[in-house]
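In this view, the complex is presented without one of its protein chains, the others remaining in place.
Coming up: chain A.
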Amino acid sequence: MPEPTDPADLFTRFLAEEAPVHPLPASEVRRRGDRLRRRHRALTAAAGAAAALLVATPLALATRGAETAGLDPAAPSPTATPAPGDVDWVTGVPADFPLGAGLRGLSEQPEVVPGFAPDPPVRGCQGGAYTAEAPVRAVDAVQLDAPNAPGSEGGVQRGLLLYADDDAAREVLAAQEAALADGCGSADPLVSDLGEGSVVWVQRSGDAGEGELVQLVTVGNAVLATSTTFGGAGDAQVVEQTRELAQSTSALVVSSLCVFAADPCSQPPGATDADATTAGDRVPDGFPLTAGYPDDAAAGSGQPGLQELSRAVGPLTLAACGREVALPPGRTDLVRAGWSDRDDLRLRNLAVFARAEDARAYADDVLALHRDCPVDTGATGTAVETAVVASDLGEQAGVVVRSTTGADAAPPQVLHVVRVGRAVLVSLVTGPSVPAGSSPAEAAAQSDTAVREVAAAMEVFAS
């Protein structure tokens, strides 16, 4: 019989008994932080540039409410944050605030209606508690509903709420974070780093894999709530892709929230990044990263479908046998495109590096990761056999095919890794387009034609 252990005693000794830490040098942490900050600026700039194409009329931010301070069409204001008492918070949503921007495939722009209740876009945990009255009373609110099809329950809903000040807006997020920490039904929080603060979670319902991804973003005294219903919510990759899709389609709206900041902008940022790179460092406009993908319309209702080339995404991290290969630093550009349906996921990441040797090292790492892992049981406990097939694409390439065996074997995953000069393409296909039971060579060949077209276009990065 063991002797009872006093938790208080263990707590007291806990930190002293912790193993030594191995922190990065502070200068490296700051360098990475600066890089992250630059990337966010670049994403915001990209969203602004996209706005020029998406919005037919210039954003002349008139106001519906009484307070219009800071909305004149001038350059963004200085970055110094005014003292809290000096801020004239905007108390009315501007009449042409682009709440519906980025919603694709709609025959007409959804109507923005005032108010948030009685059918709020965000239902909080287990329904109902999140309105213009709770957890904090809003001073103004608008919302829109963009169903996938007339009468459909699926689609995107957005709500924009303004509060008395930024403390009140932050309280809304804090309340949701606390609810998530307490379990929040079947909700799962996801990582998010949007605006001045954000919370993103997925709420699953039933056994049919239906899910609702909710994104709350605050800037100044505003909270933008976006709800996206989707299928395949039990699949982590579908969830992640839906999160990225929601983030990219709402990028302009999020960037436009700057008009509600304590130090407001006058218009969504559309200028190029201050760290703009030279031609050849960036993936050119019109690059055919979606070559060979099905049309958007081929995706089922409520499914993400085609995702055009975008910079509003994070890097694709690959893992096998407990080891992970992330994109290394030294990149000058990173873009992604994809196509997905309920059971079909296709993603392409194209990274451009400052130096060809960095690109070569990354491609080597990705291929070595899989060569060194012929059988991976991973977190699922299912044995996955991995083969790396030679490829003649680009200057350096390989095709990773990961398959399971048995009666219930899933279709193989096919990962093309292609380097041309300073650019590396990682193209992932998984789903019924590659039949289960295909040999590695057959699986590699299935998606080779489409990747070949992308590889040819990568000649612009040739050494």
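For the reader, a short list of remarks on this structure follows.
Quick note on the criterion: contacts are C-beta pairs under 8 Å (C-beta built on N, C-alpha and C of every residue); 3 or more make two chains touch, one makes a residue touch a chain; residues count from 1.
Everything that follows uses one rule, which is that contacts and distances are computed from a predicted model.
A chain of the complex is left out here; the name its UniProt entry carries, from "Ferrous iron transport protein B", "3-oxoacyl-[acyl-carrier-protein] synthase-3", "SigE family RNA polymerase sigma factor" or "ABC transporter permease", is "SigE family RNA polymerase sigma factor". Summary of contacts with the chain left out: across A:91, A:157, A:413 or A:446, the touching residue is A:413.
The chain omitted from view is touched by exactly one of A:188, A:296, A:365 or A:442, namely A:188. Considering A:87, A:161 or A:175, the position touching the chain not shown turns out to be A:175 (whole complex).
For the chain missing from the display, the contacting residue among A:134, A:319, A:356 or A:460 is A:319, taking the whole complex into account.
The omitted chain makes contact with just one of the residues A:96, A:235 or A:442: A:235. Listed by residue number, the positions of chain A touching the unshown chain are 1-8, 10-11, 13-15, 17-24, 26-27, 29-30, 32-34, 36-37, 40, 79, 81, 174-175, 177-178, 181-183, 188-191, 193, 196-197, 234-237, 239-240, 316-320, 322-324, 326, 376, 378-380, 382, 384, 402, 404, 410, 413, 415, 428, 430.
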